[in-house]
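With one protein chain removed, the remaining protein chains of the complex are shown where they sit.
Which chain is which? They are A and B, in the order written, and residues in each are numbered from 1.
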Amino acid sequence: MKKRWGITLVVLAISAMLTACGGDDKNTITFWTPLTGEDGSYMDQLVKEYNDTNPEIKVKHVITSDMYTKISTVLNSGKGVPDLAIIHADRVPGFVRQGVLEPMTAVMEAQPELKEDNYLPQAWTTGNIDGVQYTVPLDIHSNVMYYNKDLLQKYNAESFLDDNVVTIDEMLSLQGKLEEGDYVVNDALLGWVIMAQIQNLGGDIQENGQPAVNTEAMKQAFLEVKKIADAGLMTPFGEDGYLMFQAGNVLFSTDGTWSSTAHASVEGLNFDVTNIYSTSADKFTNRASSHLFAMLKNDNRTDEKEQGIGEFLEFIRQNSMEWAKAGQIVASKQVIENPEYENYIQSFFTSNEDEIKSLYIYTYEYYPYVAEAVDTYAADIVRGNVDLDETLQTMQKFVEDKIAEGNTQGE
Amino acid sequence: MSNQVLNNTGAEVQIKSPVQQPLQGKRFPISQYIAYLFLTVLCVIWIIPVIFGITTSFRSQAEVVSTGFRLLPVNWILDNYVTILNNTSTAPILRWLVNSIFIATTHTALVIVIISITGYGYARMNFKGRDTLFFTLLGISFFPGVVNLIPSYKIIDAFGWVNTAWAMIIPGLAGMGNIFLVRQFMKGIPKDLDESAKVDGAGDFRIYFSVILPLIKPVLIVCGLFSFTGSWNDFLWPVIVYTDVDKMPVTAGLLLLQDIYGNYRLIGQLMGSAILAIIPTLLLFLFAQKYFVQSINLNAGIKG
Partner (left out) sequence: MNRKSFAPIFFVGPHFILFIIFICLPTIYGIYASFTKWNLINDPVWVGLDNYRTILSDTSSTFYTQFFNGLKNTLIFVGLSVPILIALPLMIAVALEHKQVKLKGFIQAVLYIPGLISISAAALIWLLIFNKQLGITGNVFGSETVWAANQPYAWIIIIVITVWGGVGGNMIIYRASISGVSKELYESAEMDGAGPIRRFTSITLPSIRFPLIYTFVMTTAGAFNVFGQPLMMTDGGPRQSTTVLMMYIRQLAFGHGESIAGMASAMAVLLGLVILVISALQYYVMNRNAS
């Protein structure tokens, strides 16, 4: 009995050793993405198609569920840094300040078509810090508003969509008209909705580089959204409003472009998409982010590899129709101008100039802290659990304290 | 409160002998009925969510979000499992299961060796500073490891173990929890057992192997179960040390099924994969539970 255990152990140990060896990086571009779920499969397909063109250096796609922590560990140890990665728009200013991003200059020189004119403007410029281009965009993924066609018809609310802006007043007009258990809107991605209202109200989250959270615009944004909750039209606090929309009990759902595939898998859910509701009929904003190709600082990245990365990015620019399947708004104009793209529900957001403009990406360098503050407190404010003025002060302090701590080169 | 209960018993054991008043007639097995009732109620409460989870893996998303709480699906579907098992490129779940079995088995085998030897050292041997050393190590291990993963990664990297099973197998051997448990068990074994073995001329290794080891088999099996389950369920560390999807253990792999904002939206699929993932540990438990409640005859241990 004991002998057998010993033998098993030895065999196991040897097989572990074998798996430890092998795999060299000289002739592959290691490409990290945070694209879990189905998105990863679409990106896998794109990478496979690229590798099928027999490029000199092939791309190896690595999906990680906790990419930013992983990036910290490899940057800190200096080994195993990927050649290419997809990062989110709000990470760019921080990474540039920490000096961990390589400019795309050489890649752009080698591939002249990788330029601003060929991409949605805000997706491109979000990677530009002080005149240096650090990223090439893959997509814009935005907060959008799904609506249940059948419910809209039932409650005679189809007219809300006429001007493409559903206003808070329009929503409030349904007060008292809903059957029990039905709601006008859910609270999915509530923080993003608040960030959109700040734009609709003409405000911002910074003033001369200083965070501006405790502002009139922020207060107004919360008060307006709170009206919906106060009227009992928002799905109850703590309930999963996303599931309630899929169950057909909610007219509008404020979630992400990427949810369209999941909604489509729900049999009998008759839905379409429009802009996030607004405080006024004159302006609408969809708070967005972007997946961006970026190169983390890595001394071992050869010029040949940079050439290869350029070729890969150019391939993506021309062929990323596959990415539209993930529900995202593709950033390459060549793709979105292709008639085939109109088959995708999110083409709504690139159908005209106003729609394109509505996709708003915050580029303030401390945006992540502001977003964290808004996400932490939004639900309690909108549900009236806390005092608004006091909480706005707390949020302002929250962001300022975090900025003061993060600023390592100060002192 | 619980401490107080212990307080009383501690005193009672010393003061009163178990000899009590004579029987008051034939005893009704009331306690037995209470025990049965208690266990039945508990089992029902415990099993309902499990059944609900299992049957949810046979439901469509539309059914999950629209029908109220029902133990059984209206329409049984296999789609969730078909989808899970068909995705062999970004989520090869069967491959992950094999990896996990390899990692957890190797880790557990080594843990059992290490903890029984080390536990013996701290519980039954006499050396200077023994308890101080033990409690120092235990104390250090109580510090929550948050940013520690950066230096841990560097150490693994220095050994060349990044993206290999060693990164999962070896560091966990340093843990103190199981050693603490083994030590506590060994302390409960009467000292005269090894004293008499020593009189017979047995050395420490001999006593460890033939006297103590047979006696702590139940707790070693319990520790083995814990190590196996712990290694199986760890998801923070493997995400950091693995890059190849094919090499990942299953719990880390399942994280790749969540959507990009960290939510599991396809509920049936999540349930299906979670259920596939527990089957091996469950089988191990069913196998092991025969052994950890084995009653041990203290007298038999001496002969070895």
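Just so we're on the same page, a residue touches a chain if its C-beta (ideal position, glycine included) is under 8 Å from a C-beta of that chain, and two chains touch if they have at least 3 such contacts.
All values derive from a computational prediction rather than experimental measurement.
Contacts of the undisplayed chain with the visible chains, over the whole complex, involve A, B.
Here one chain is not drawn; of A:28, A:69 or A:164, the residue touching it is A:69. Against the chain not displayed here, subunit A makes contact via residues 66, 68-69, 72, 75-76, 90, 94, 97-100, 181, 236-240, 243-244, 247, 249, 366, 368-369, 371-372, 376, 379-380, 383, 385-386, 394, 397-398, 401-402, 405-406, 408, 411. Interface residues of subunit B facing the missing partner chain: 1-3, 5-10, 12-13, 16, 18-24, 27, 29, 31-32, 34-36, 38-39, 42-43, 45-50, 52-53, 56, 64-65, 67-69, 114-115, 117-118, 120-122, 125, 127, 130, 133, 137, 139-152, 155, 170-171, 173-177, 179-181, 184-185, 187-188, 203-205, 208, 215, 218-219, 221-222, 225-226, 229, 232-233, 235, 251, 254, 258, 264, 267, 270-271, 274, 277-278, 281-282, 285-286, 289-290, 292-296, 298.
Basically, only the chains that are shown with their structure count from here on.
Chain centres here are Cα means. That of subunit A falls 38 Å from that of subunit B. Note for the complex: subunit B touches subunit A at residues 60-62, 64-66, 87, 89-90, 102, 105-106, 109, 149-150, 153-154, 157, 160-166, 169, 236, 239-240, 243-245, 247, 252, 255-261, 265-266.
In the complex of the two chains, the subunit A residues touching subunit B come out as 5, 8-9, 12-13, 15-16, 19-20, 23, 30, 32, 34-41, 44, 62-66, 69-70, 72-73, 76-77, 79-80, 141, 242-244, 246-248, 256, 258-259, 262, 265-269.
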